[in-house]
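A single protein chain has been omitted; all remaining protein chains appear in their positions.
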(Lines give C-alpha, C1' and ligand atoms only; values in the text may rest on other atoms or scores of the structure.)
Protein backbone atom coordinates (compact mmCIF):
# COMPACT_ATOMS: atom_id res chain seq x y z
CA UNK A 1 0.00 0.00 0.00
CA UNK A 2 1.16 3.56 -0.72
CA UNK A 3 0.77 6.32 1.87
CA UNK A 4 1.12 10.05 1.14
CA UNK A 5 2.65 11.96 4.05
CA UNK A 6 2.12 15.74 4.21
CA UNK A 7 5.22 17.82 4.99
CA UNK A 8 5.57 21.31 6.51
CA UNK A 9 8.25 23.75 7.53
CA UNK A 10 11.87 22.63 7.23
CA UNK A 11 10.84 19.13 6.07
CA UNK A 12 8.87 20.56 3.14
CA UNK A 13 11.73 22.93 2.32
CA UNK A 14 14.25 20.07 2.26
CA UNK A 15 12.07 17.90 -0.01
CA UNK A 16 10.99 20.91 -2.11
CA UNK A 17 7.50 19.43 -1.84
CA UNK A 18 4.51 19.50 0.48
CA UNK A 19 4.32 15.66 0.55
CA UNK A 20 6.23 12.43 0.03
CA UNK A 21 4.96 8.92 -0.70
CA UNK A 22 6.08 5.77 1.12
CA UNK A 23 5.44 2.13 0.24
CA UNK A 24 4.34 -0.03 3.19
CA UNK A 25 2.82 -3.49 3.68
CA UNK A 26 -0.84 -4.28 4.20
CA UNK A 27 -2.57 -2.89 7.34
CA UNK A 28 0.26 -0.50 8.22
CA UNK A 29 0.64 1.28 11.56
CA UNK A 30 2.19 4.63 12.51
CA UNK A 31 5.45 2.78 13.29
CA UNK A 32 5.42 1.15 9.86
CA UNK A 33 5.04 4.53 8.15
CA UNK A 34 7.78 6.11 10.30
CA UNK A 35 10.08 3.15 9.53
CA UNK A 36 9.35 3.56 5.83
CA UNK A 37 10.07 7.30 5.99
CA UNK A 38 13.47 6.63 7.62
CA UNK A 39 14.32 4.01 4.95
CA UNK A 40 12.85 5.55 1.82
CA UNK A 41 13.45 9.28 2.51
CA UNK A 42 16.81 9.53 4.29
CA UNK A 43 16.92 13.29 3.49
CA UNK A 44 14.10 13.70 6.01
CA UNK A 45 15.89 12.00 8.89
CA UNK A 46 16.83 15.37 10.43
CA UNK A 47 13.11 15.91 10.97
CA UNK A 48 11.94 12.36 11.73
CA UNK A 49 11.08 11.16 15.24
CA UNK A 50 12.18 7.73 16.53
CA UNK A 51 10.02 4.91 15.16
CA UNK A 52 9.15 3.45 18.59
CA UNK A 53 8.00 6.65 20.30
CA UNK A 54 7.38 9.08 17.44
CA UNK A 55 4.04 10.46 16.39
CA UNK A 56 2.27 11.37 13.18
CA UNK A 57 -0.90 13.33 12.66
CA UNK A 58 -3.57 11.04 11.25
CA UNK A 59 -6.75 12.83 10.24
CA UNK A 60 -5.39 15.87 12.13
CA UNK A 61 -4.87 14.14 15.49
CA UNK A 62 -1.57 13.01 16.99
CA UNK A 63 -1.22 9.19 17.13
CA UNK A 64 1.68 6.81 17.83
CA UNK A 65 2.86 3.23 17.79
CA UNK A 66 0.35 0.65 16.61
CA UNK A 67 -2.34 3.09 15.49
CA UNK A 68 -3.56 1.76 12.10
CA UNK A 69 -3.28 3.81 8.90
CA UNK A 70 -6.17 3.16 6.52
CA UNK A 71 -6.75 3.94 2.85
CA UNK A 72 -7.85 7.59 2.55
CA UNK A 73 -6.43 8.73 5.92
CA UNK A 74 -4.77 12.17 5.93
CA UNK A 75 -1.26 11.53 7.25
CA UNK A 76 1.10 14.38 8.19
CA UNK A 77 4.58 14.70 9.65
CA UNK A 78 4.39 17.34 12.41
CA UNK A 79 7.87 18.10 13.69
CA UNK A 80 10.03 21.12 14.36
CA UNK A 81 7.07 23.44 14.79
CA UNK A 82 7.88 27.05 15.43
CA UNK A 83 4.88 29.03 16.62
CA UNK A 84 4.81 31.61 19.37
CA UNK B 1 21.86 58.75 73.32
CA UNK B 2 18.20 58.14 72.38
CA UNK B 3 17.22 57.06 68.88
CA UNK B 4 13.68 57.17 67.48
CA UNK B 5 12.98 54.29 65.09
CA UNK B 6 10.06 54.62 62.64
CA UNK B 7 7.76 51.60 62.37
CA UNK B 8 5.46 50.47 59.56
CA UNK B 9 3.07 47.66 58.73
CA UNK B 10 2.78 44.81 61.21
CA UNK B 11 5.49 46.29 63.48
CA UNK B 12 3.51 49.54 63.85
CA UNK B 13 0.31 47.59 64.41
CA UNK B 14 1.90 45.53 67.19
CA UNK B 15 3.32 48.60 68.96
CA UNK B 16 0.16 50.65 68.27
CA UNK B 17 2.57 53.43 67.30
CA UNK B 18 4.48 54.65 64.27
CA UNK B 19 7.78 54.80 66.24
CA UNK B 20 9.65 53.48 69.28
CA UNK B 21 12.62 54.96 71.14
CA UNK B 22 15.75 53.03 72.11
CA UNK B 23 18.55 54.06 74.44
CA UNK B 24 22.04 53.39 73.08
CA UNK B 25 25.62 54.39 73.96
CA UNK B 26 27.61 57.17 72.35
CA UNK B 27 28.43 56.90 68.63
CA UNK B 28 26.00 54.04 67.96
CA UNK B 29 25.96 51.88 64.84
CA UNK B 30 23.16 50.05 63.04
CA UNK B 31 24.07 46.91 65.00
CA UNK B 32 23.84 48.82 68.28
CA UNK B 33 20.35 50.05 67.44
CA UNK B 34 19.21 46.58 66.32
CA UNK B 35 20.63 45.08 69.53
CA UNK B 36 18.79 47.71 71.58
CA UNK B 37 15.53 47.01 69.69
CA UNK B 38 15.83 43.29 70.51
CA UNK B 39 16.52 44.04 74.20
CA UNK B 40 14.23 46.99 74.85
CA UNK B 41 11.26 46.10 72.58
CA UNK B 42 10.85 42.31 72.76
CA UNK B 43 7.32 42.64 71.28
CA UNK B 44 8.99 43.62 68.00
CA UNK B 45 11.21 40.54 67.78
CA UNK B 46 8.83 38.90 65.27
CA UNK B 47 9.74 41.73 62.88
CA UNK B 48 13.41 42.29 63.77
CA UNK B 49 16.30 41.10 61.58
CA UNK B 50 19.42 39.50 63.10
CA UNK B 51 21.81 42.06 64.61
CA UNK B 52 24.85 40.91 62.63
CA UNK B 53 23.32 40.92 59.15
CA UNK B 54 20.18 43.00 59.53
CA UNK B 55 19.52 46.37 57.96
CA UNK B 56 17.82 49.60 58.88
CA UNK B 57 16.90 52.54 56.68
CA UNK B 58 18.95 55.56 57.74
CA UNK B 59 17.95 58.75 55.98
CA UNK B 60 15.87 56.58 53.62
CA UNK B 61 18.72 54.31 52.47
CA UNK B 62 19.37 50.73 53.54
CA UNK B 63 22.51 50.36 55.71
CA UNK B 64 23.94 47.58 57.87
CA UNK B 65 26.55 46.61 60.43
CA UNK B 66 28.89 49.36 61.53
CA UNK B 67 27.17 52.22 59.74
CA UNK B 68 27.07 55.11 62.26
CA UNK B 69 23.80 56.64 63.50
CA UNK B 70 24.10 60.36 64.19
CA UNK B 71 21.92 62.83 66.05
CA UNK B 72 19.08 63.91 63.74
CA UNK B 73 19.26 60.87 61.40
CA UNK B 74 15.90 59.47 60.25
CA UNK B 75 16.00 55.81 61.30
CA UNK B 76 13.35 53.31 60.14
CA UNK B 77 12.73 49.59 60.55
CA UNK B 78 11.86 48.25 57.09
CA UNK B 79 10.78 44.63 57.37
CA UNK B 80 7.91 42.45 56.25
CA UNK B 81 7.09 44.68 53.31
CA UNK B 82 4.13 43.60 51.21
CA UNK B 83 3.92 45.45 47.92
CA UNK B 84 3.04 43.99 44.56
CA UNK C 1 -11.59 29.92 44.96
CA UNK C 2 -10.12 28.96 41.55
CA UNK C 3 -12.60 28.33 38.78
CA UNK C 4 -12.88 24.65 37.91
CA UNK C 5 -14.27 25.57 34.51
CA UNK C 6 -12.01 28.39 33.34
CA UNK C 7 -13.04 30.62 30.49
CA UNK C 8 -10.91 29.63 27.51
CA UNK C 9 -10.54 31.37 24.16
CA UNK C 10 -8.05 30.08 21.59
CA UNK C 11 -7.93 31.30 17.98
CA UNK C 12 -5.77 31.33 14.88
CA UNK C 13 -6.20 34.67 13.11
CA UNK C 14 -5.01 35.89 9.71
CA UNK C 15 -2.09 38.33 9.81
CA UNK C 16 -0.82 40.59 12.58
CA UNK C 17 -2.76 40.46 15.82
CA UNK C 18 -2.57 44.10 16.89
CA UNK C 19 -4.79 46.02 17.24
CA UNK C 20 -7.11 43.13 16.42
CA UNK C 21 -6.63 41.53 19.81
CA UNK C 22 -8.82 44.08 21.47
CA UNK C 23 -11.44 44.08 18.75
CA UNK C 24 -11.84 41.76 15.79
CA UNK C 25 -9.97 38.73 17.05
CA UNK C 26 -12.09 38.45 20.14
CA UNK C 27 -15.36 39.93 18.96
CA UNK C 28 -15.44 39.36 15.22
CA UNK C 29 -15.25 36.42 12.85
CA UNK C 30 -18.20 34.57 14.28
CA UNK C 31 -16.92 34.33 17.81
CA UNK C 32 -19.83 34.51 20.20
CA UNK C 33 -18.91 36.15 23.49
CA UNK C 34 -22.05 34.81 25.13
CA UNK C 35 -20.99 31.19 24.58
CA UNK C 36 -17.36 31.59 25.61
CA UNK C 37 -17.77 33.90 28.58
CA UNK C 38 -20.84 32.32 30.07
CA UNK C 39 -19.16 31.95 33.44
CA UNK C 40 -17.58 35.30 34.26
CA UNK C 41 -15.24 35.39 37.25
CA UNK C 42 -16.67 36.82 40.44
CA UNK C 43 -15.03 40.21 41.13
CA UNK C 44 -12.13 39.89 43.52
CA UNK C 45 -11.23 36.30 42.54
CA UNK C 46 -8.54 37.27 40.02
CA UNK C 47 -5.36 38.58 41.67
CA UNK C 48 -2.98 38.36 38.72
CA UNK C 49 -3.30 39.18 35.03
CA UNK C 50 -0.37 38.22 32.87
CA UNK C 51 -0.18 39.17 29.21
CA UNK C 52 2.52 38.06 26.79
CA UNK C 53 2.96 39.39 23.27
CA UNK C 54 5.35 37.82 20.81
CA UNK C 55 6.63 40.29 18.22
CA UNK C 56 8.45 39.56 14.96
CA UNK C 57 12.09 40.59 15.33
CA UNK C 58 14.21 42.10 12.59
CA UNK C 59 17.07 39.67 12.99
CA UNK C 60 16.68 35.92 12.55
CA UNK C 61 19.37 33.30 12.19
CA UNK C 62 19.54 31.94 8.66
CA UNK C 63 20.51 28.27 8.36
CA UNK C 64 21.26 28.86 4.69
CA UNK C 65 23.85 31.47 5.75
CA UNK C 66 25.83 29.52 8.33
CA UNK C 67 23.67 30.67 11.24
CA UNK C 68 24.45 34.36 10.80
CA UNK C 69 21.75 36.89 11.60
CA UNK C 70 20.10 38.31 8.50
CA UNK C 71 17.59 41.09 8.26
CA UNK C 72 13.93 40.15 7.97
CA UNK C 73 10.97 41.91 6.40
CA UNK C 74 8.36 39.58 7.85
CA UNK C 75 7.55 36.04 8.90
CA UNK C 76 5.05 33.90 7.03
CA UNK C 77 3.23 31.67 9.50
CA UNK C 78 2.01 28.43 7.92
CA UNK C 79 -0.69 26.61 9.88
CA UNK C 80 -2.00 23.09 9.34
CA UNK C 81 -5.72 23.83 9.43
CA UNK C 82 -7.93 23.08 11.25
CA UNK C 83 -5.54 21.05 13.43
CA UNK C 84 -3.58 24.16 14.49
CA UNK C 85 -6.60 25.81 16.07
CA UNK C 86 -7.86 22.51 17.53
CA UNK C 87 -4.51 21.84 19.21
CA UNK C 88 -4.24 25.47 20.35
CA UNK C 89 -7.68 25.20 21.95
CA UNK C 90 -6.98 21.79 23.51
CA UNK C 91 -3.71 23.11 24.96
CA UNK C 92 -5.48 26.19 26.30
CA UNK C 93 -8.12 24.10 28.07
CA UNK C 94 -5.55 21.71 29.49
CA UNK C 95 -3.23 24.42 30.84
CA UNK C 96 -6.17 26.41 32.23
CA UNK C 97 -7.43 23.37 34.14
CA UNK C 98 -4.02 22.11 35.28
CA UNK C 99 -3.14 25.52 36.74
CA UNK C 100 -6.64 26.31 38.05
CA UNK C 101 -6.75 29.54 36.05
CA UNK C 102 -9.70 31.88 35.97
CA UNK C 103 -9.24 32.37 32.24
CA UNK C 104 -6.82 31.89 29.38
CA UNK C 105 -6.85 33.63 26.01
CA UNK C 106 -4.44 32.55 23.26
CA UNK C 107 -4.28 34.02 19.77
CA UNK C 108 -1.78 33.13 17.06
CA UNK C 109 -1.27 34.64 13.63
CA UNK C 110 -1.61 32.81 10.34
CA UNK C 111 0.12 34.16 7.21
CA UNK C 112 2.37 37.21 6.93
CA UNK C 113 3.31 39.32 9.94
CA UNK C 114 5.74 42.20 9.41
CA UNK C 115 8.73 42.98 11.63
CA UNK C 116 7.59 44.80 14.75
CA UNK C 117 4.07 43.38 14.60
CA UNK C 118 2.47 40.98 17.06
CA UNK C 119 2.06 37.32 16.04
CA UNK C 120 1.15 35.72 19.36
CA UNK C 121 -0.82 36.88 22.38
CA UNK C 122 -1.41 34.97 25.60
CA UNK C 123 -3.50 36.41 28.45
CA UNK C 124 -3.75 34.45 31.68
CA UNK C 125 -5.85 35.39 34.72
CA UNK C 126 -5.57 33.57 38.02
CA UNK C 127 -6.05 34.12 41.74
CA UNK C 128 -2.30 34.31 42.41
CA UNK C 129 0.80 35.29 40.50
CA UNK C 130 2.65 31.98 40.78
CA UNK C 131 0.08 29.95 38.82
CA UNK C 132 -0.15 32.65 36.15
CA UNK C 133 3.61 32.58 35.54
CA UNK C 134 3.80 28.78 35.60
CA UNK C 135 0.84 28.50 33.22
CA UNK C 136 2.33 31.00 30.79
CA UNK C 137 5.69 29.23 30.64
CA UNK C 138 4.05 25.81 30.27
CA UNK C 139 1.72 27.08 27.54
CA UNK C 140 4.51 28.53 25.43
CA UNK C 141 6.73 25.46 25.83
CA UNK C 142 3.89 23.15 24.78
CA UNK C 143 2.84 25.46 21.95
CA UNK C 144 6.27 25.01 20.43
CA UNK C 145 5.96 21.22 20.64
CA UNK C 146 2.37 20.47 19.79
CA UNK C 147 0.68 23.17 17.75
CA UNK C 148 1.32 22.73 14.01
CA UNK C 149 2.46 26.22 13.08
CA UNK C 150 5.65 26.91 11.15
CA UNK C 151 7.36 30.16 10.35
CA UNK C 152 9.11 30.98 7.10
CA UNK C 153 11.36 34.04 6.99
CA UNK C 154 10.81 36.71 4.35
CA UNK C 155 14.31 38.18 3.97
CA UNK C 156 14.94 41.79 3.17
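All chains are identified by letter, namely A, B and C, in their written order; residue positions are counted from 1 within each chain.
In this section, contacts are C-beta pairs under 8 Å (C-beta built on N, C-alpha and C of every residue); 3 or more make two chains touch, one makes a residue touch a chain.
Keep in mind that this is a model prediction, so the values were computed, not measured.
Participant: Which chains here touch the chain that is missing from view?
Facilitator: Even though it is not drawn, that chain still touches B, C.
Participant: What residue numbers in chain B mark contact with the hidden partner chain?
Facilitator: 6, 8-10, 13, 57, 60-62, 76, 78, 80-84
Participant: If the missing chain were put back, which residues of chain C would it touch?
Facilitator: 1, 42-59, 72, 115-116, 127, 129, 132-133, 136-137, 140
As a working rule, only the chains that are shown with their structure count from here on.
Participant: If you average the Cα atoms per chain, which one ends up farthest from chain C?
Facilitator: Using the mean of the C-alpha atoms as each chain's centre, the farthest one from chain C is B.
Participant: Go ahead and note the Å separation of the Cα centroids belonging to chain A and chain B.
Facilitator: The mean C-alpha positions of chain A and chain B differ by 69 Å.
Participant: Taking the mean of the C-alpha atoms as each chain's centre, how many Å separate chain B from chain C?
Facilitator: Averaging C-alpha atoms per chain gives centres 48 Å apart.
Participant: How many angstrom lie between the centres of chain A and chain C, each centre taken as the mean Cα position?
Facilitator: Measuring from centre to centre gives 27 Å for this pair.
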